[in-house]
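In this view, the complex is presented without one of its protein chains, the others remaining in place.
Entry: chain A
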């Protein structure tokens, strides 16, 4: 009869959706616990790899409620007329937070998360590597200089919460120093003794 097969699909933004994304039940929260565990694992992987692909940091429950969000390509599948429901997304986000793959941002609410497709430790390395390779060690930089640099960098758009965490990690090994500057916060990166 109908011989549908479930295949990977390339989105308009060039992201390759896994074949499970074309399966209608993937968009329903599963009552069977072990099935839901594997589906949540698939969703988590999908969300993080898509975020990395598009350099997205924040995911909100309301992204599943409205149209036109950055996340439409994965939260919806118009080819099979399915979408992830807000309650289901909220469940997945809670699971990601519990596994330290995201944190609620801002704190004390559960409708928006900051995604850890890189951990703060990894961001710390990226940050230090960037300062080093662009010859900005020992220079005082404002946070604005870092997340909106004149030359595109991997740090463009990095949320300040993540930036602060990364700087704090570098500060522990004396590879960064926070400094109060006139118009807010600043930082100076140092070569430090641990050159990893």
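Throughout what follows, a contact is a pair of C-beta atoms (placed from the backbone, for glycine too) under 8 Å apart; a residue touches a chain by one contact, two chains touch by 3 or more; residues count from 1.
Here, contacts and distances are computed from a predicted model.
The listed choices are "Winged helix DNA-binding domain-containing protein", "Ferritin", "DNA repair protein rhp7 treble clef domain-containing protein" or "AP complex subunit beta"; the UniProt protein name belonging to the chain that is not shown reads "Winged helix DNA-binding domain-containing protein".
Screening A:82, A:118 or A:175 against the full complex identifies A:82 as the residue touching the chain left out. The missing chain, though absent from the display, is touched by one residue of A:14, A:31 or A:106; that residue is A:31. When the full complex is taken into account, the listed residue touching the unshown chain is A:6, out of A:6, A:130 or A:144. Looking at chain A, the residues touching the absent chain are 1-8, 19-20, 23-28, 30-32, 34-35, 38, 81-83.
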